[in-house]
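Got a structure for you, written out below as structure tokens; questions coming shortly.
Here the complex is missing one protein chain, while the rest keep their positions.
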Amino acid sequence: MEAAFIDQVIASRNGRPGALLAILEAVQNRHPQKYLPEATLRYIATAMKIPPARIYSVATFYALFNLKPQGEHTICICRGTACHTRGSRSLLESVRLDLGIGGGEDESPTSPDGKFTIRTVACFGQCALAPVVELDHRICGHVNERTLTREVAAIAEGHDR
Amino acid sequence: MTRILDINAFSEVRERGLAKLVPARARIAVGMGTCGRGNGAEGLYHAFAEQIDRGGADVSLASVGCLGPCSEEPLVSVRLPGRPLVILHRVQSSDVTRILHDVATGNVTPDLAYCKIEEWDHITSHIKYGAAWPELRNWDEVPFFRGQKKIVTRNCGFVDPDDLEEYMAVGGYQALYKVLIEGHPEAVIEQIKASKLRGRGGAGYLTGNKWEFLSKNKASQKYIICNADEGDPGAYMNRNEIESDPHSLIEGMIIGAYVMGATEGIVYVRAEYPLAVHRLERAIEQAREYGILGENILGRGFQFDISMVEGAGAFVCGEETALIASLEGMAGRPRPRPPFPAQKGLWGKPTNINNVETWYNIAPIVTKGAAWFTETGSTKSAGTKVFSLVGKVTNSGLVELPLGTPLKTLVYDIGEGGIAGKAIKAVQTGGPSGGCIPHEMFDTTVDYESLAQIGSIMGSGGMVVMDEDNCMVDVARFFIEFTHSESCGKCVPCRVGLDKALKILNSFTQGVATHEHFEVLEDLGRMIRDCSLCGLGQSAPNPVLTALRHFRHEFEDHIVARRCRAGVCEELVLSPCENSCPLHMNIPRFLQLYKEGKLDEAYESVVIDNPLPASTGRVCQHPCDNRCRRQTLDEAVNMRDVHRLIADSVFASDRYEELNARVVARRFQPSGRKIAVAGAGPAGLTAAYYLAMLGHDVTVYESKAEAGGMLRYVLPEYRLPKDVLRKEIQLIERMGVKFVFDTRVGFDLPLHELDDRYDAVFLSFGTWKESWVYLAGTELKGVWPALPFLEAVARQEEILLGRKVAIIGGGNAAIDSARTALRMGAEALIVYRRERKDMPAIEEETLAAEDEGAKILFLAAPHRIIGTPDGHVKALEVVKTKLGEYDSSGRRKPVPTGEIQRYECDSVILAVGEAVDMDLLQASGLKISEQKTIEIDRYSMETSRPRFFAGGDVVSGASNLSNAMGYGKKAARNIDERLMGVRRWAKLFPEFEYAQEAPVQPSESRRHHPSQLPAHERVKGVEEVVIGLTPEEAHEEACRCLRCDVKAVGGR
Partner (left out) sequence: MAQKKISIRIDGELVGATEGMTILEAAEGAGKEIPTLCHMDGLTAVGACRLCVVEVAGIGRLLPACTTPAQDGMSVTTVSAQLTRYRRMVIELLLVERNHVCSVCVSNGHCELQSLAKSLGVSSVRYPYNYPRLPVDLSHTRFVLDHNRCVLCTRCVRVCAEVEGAHVWEVTNRGIKCRITSEMNQPWGSASSCTNCGKCVQSCPTGALIEKGFAVEEMTKRHENISALALAKGARP
């Protein structure tokens, strides 16, 4: 991760409200595996004169920040109320099974081959399209097990629809 | 663009905007909110752009926000000069060509038209489009829009959110200009106070007071913040407001900053709303370019700017002190209040935080005044609120209603009730901070106070509708799971308390909790509510406490009966079909066995779960169909007809005797206990069957000459041939059950005698009394109550039926009567007071009746029967009804209109319902329920008389075959447990060998329907109408089953 990029992001935001969040988001997005390595966090802490413990506390508090490398593709299942009433839980379980990803707390949310990471979001705010799944930043509505399997397979085969 | 420094520039920009909004040529605007895009609006927009370009049409194309009815997306509005704005719904790219063609010829596309808007009140201005097309309904005539008042969402779906000039065209920034020119901030604050506007984020604090407090603070650096961290799952009002009309937010904030003396504004918006973030960013940029943000705003010397901060996925940051901590670069953990942000907020400076929607109300109040604002809403809750109506409701979307509107208006009038005709069970308001409101309480008005009174809150305005397929225990667990994972962890009650509460709720969903857990859970809930540091913890127990209050029986079902009736809690459900079957037949098992070609085992599997499969296979009302997961792919598996074929095949084969002998051989050793069953209907037969199998000495007393109850004496021959029924009952006889006919329990045989002679008694005499209907003329000759009519037919008695028969009612008895009348050579007219979808009769039966020539008159209630001078039926007068308010059954009540119609007929059959014989009930001395049936303990099924149990229609009221049998089966289990003191039930059921895998490639075939006799053939006689599936078809059906009973390895 180039120090120059981080410096520039910090310079543009430092001192503003919400600076740290914006900086961490920008730096994470820049990383090809969409996460914040420890060295990067230390660098930011030093540059912004923030105690490293505080940066670490922020990075682990917010769900958006990843401290581990993410898979090539992200499948994000909405677990909001409307989606839940329309079966998003079983959708989550089935895609986890398909990709060999456990749901336990200490288990990795990324498939063994590094291709897919499964995340959940509390609510996308797309309730009329329930159940909602976001595949690599593309929102898909009215998803069922069959359509989800199809979409995931398409991505796996490299055909980005 | 123009930097606006004076009134001339202001007007100039406004005019430019108007020229775009209401141009001299046609304008097509595509709804491009996230919902629209999720439904293909982007592709639609490009299709329009491309075709307009190619065809050189003189049409301006715009992208606008969302009008609200999300289930109608994609929405396109079409405006021809001088004509009303027409909203087209569910538009596909394939419609683009003809829409453009219609526009070119000055027409509207009628089949896509949702409604028209002839004029629109933007509150800050008024636009008249024009009057035309009387055949199109006005927007406020659409059920979804009726009653809505759009103040907050006044511009959503009309203006291009990316164009400041269009915002000004509808009066935008005029309120700001007025405030800056008048230069009296205190006056504006007085106005906001007088308007009684309350914070729309959920807490409902008086906005005017908050503003005054901050304005009085003399500090030089003050902040105002817009809380756009809309985290409530199921709520997306703020997202739409910002996506569709970002400038309203900006205007509200600048006005607020000016009157409170702030120089910096921040909008804290969720990262999960990328489009909203983008639109707002664009809007802020534009505002700066036009001189509306920054230095010297509108040339009035005021300086103010807004920056945006994106959240990072923490629901708790919606709490104001947590939001501030987040802005300060720390973890978003709330801080104790006092001090309040207005005293010490962001970086210790005075700060005012308001929710998005609160800011949207500012410009309207400034424009039209406080008195105008208080005209809407209720005394304590002025104004409107935007709600997100989602979940199991027909019309979902964003709705803006005056506060104080009753919940039922929202759910039934605007939402138009449940989906697929399902009854609505509850509405969850206020997200994870709110509560579950049962449908009996839908008269509650929606405002801050009334919802708080019943233990819920309005919160941000999320309204999630739930029906019978939602389990309230699961819902409570879902919300605690949410708040538990979003808890910041700072305070003990929330951090640990919610963890414990979640574990207890998990034990409820798994069916292993005990009664003590109720108290522990409620106690814990109250403590978390009273002791938590912030609003998250303080309100997190609300969903659980309200669910316990209003849906306690669901919790009890889970732990006492170990059943989840909604079919949601995995540990308690074998498969959705099994769960919905009143007999809890292991349906996947018999399907799999049949698929593997093991007919013998398939039969045994069926008959060990259900002693009358040939009957149920013909006439069961198949609740399994409604829950079958295969529906999500194409249609439900036809389980009913497969198990019928299994029974029929065995009956016709030479295996029948041997297979029955095998079942009988499963009988337990004689227990030495004697049990009497009163009534040889399905409930009694089923109970007798299982009790005999358990080794008891069972005697069934029956008032009529043969066994079968309504199966024998009411259901017509063409639906259930009596020789099939007789053959079926043989199995029960072989189990050792003794029958005593022509004996009426309670009359010929008093209850106390049964008490002396038997160790337990099961009462299942059913509902054989016709419900009373007040109708003049029922004493005339030719009037038949349905049951005696059908019974007479079943007994093959001589009946003098006329040639033109009117049948009153909409249930199975009405349909049976009508179809029987047709077979007797008469014409049949069914008269029903509600609509087709409300009919309780099985749908296939109704369609079959119509195929055979019956006519149905809907929305008609009987008025009187007219007779000839010698007392014979001559005609039936009916009064047309219309549907009024929703009643507790979730259907609209029929209300008589004045219109009377008359039908010539010579017979009338009354099929309005059956009830329990009250004389018999009262003579029995048993406790009678409110519904005038025998009252039993919900779980043991015992009546008020010890060792007397009851089940079937006599307990539930008139119901159906499988429900009655379900009662009989449960009663047998309960009686056996009571008499023997141990649980032996599970030992009755053998193990079967069959594949335990879900099919990787289930059959792609569509559902098979059993073949039937052609309609014109049927009415010639009483031959069985439904012939059934062929073995090949049944095999294919079995292959369609997804094997939901096979659970994933490793548990959930």
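Points to keep in mind about this one:
All chains are identified by letter, namely A and B, in their written order; residue positions are counted from 1 within each chain.
Just so we're on the same page, contacts are C-beta pairs under 8 Å (C-beta built on N, C-alpha and C of every residue); 3 or more make two chains touch, one makes a residue touch a chain.
Keep in mind it's a predicted model, so treat the numbers as computed, not measured.
If you put the hidden chain back, the residue from B:25, B:216, B:503 or B:1006 that touches it is B:503.
When the omitted chain is restored, the residue from B:153, B:207, B:428 or B:532 that touches it is B:532. From the options B:336, B:825 or B:871, the residue with contact to the unseen chain in the full assembly is B:336.
Within the complete assembly, residues 314, 316, 331, 333, 335-336, 338, 484-493, 495-500, 503, 520, 523-524, 527, 530-533, 538 of subunit B touch the chain that is not shown. Residues touching the missing chain, restricted to subunit A, are 38, 41-42, 51-57, 60-61, 105 (touch as defined at the top).
Convention: only the chains that are shown with their structure count from here on.
For this pair, subunit A with subunit B, the centres built from the Cα atoms lie 32 Å apart. The residues of subunit B lying in touch with subunit A in their complex are 34-35, 37-39, 70-71, 73, 223, 230-236, 239, 266, 268, 270-273, 307, 309-315, 326-333, 346, 388, 390-392, 396-397, 428, 431, 462, 464, 466, 470, 478-479, 482, 485-486, 488, 632-633, 1048, 1052. Listing the residues of subunit A that touch subunit B in their complex gives 16-22, 24-25, 50, 54, 57-58, 61-65, 79-86, 93, 97, 121-130, 132, 139-141, 144-146.
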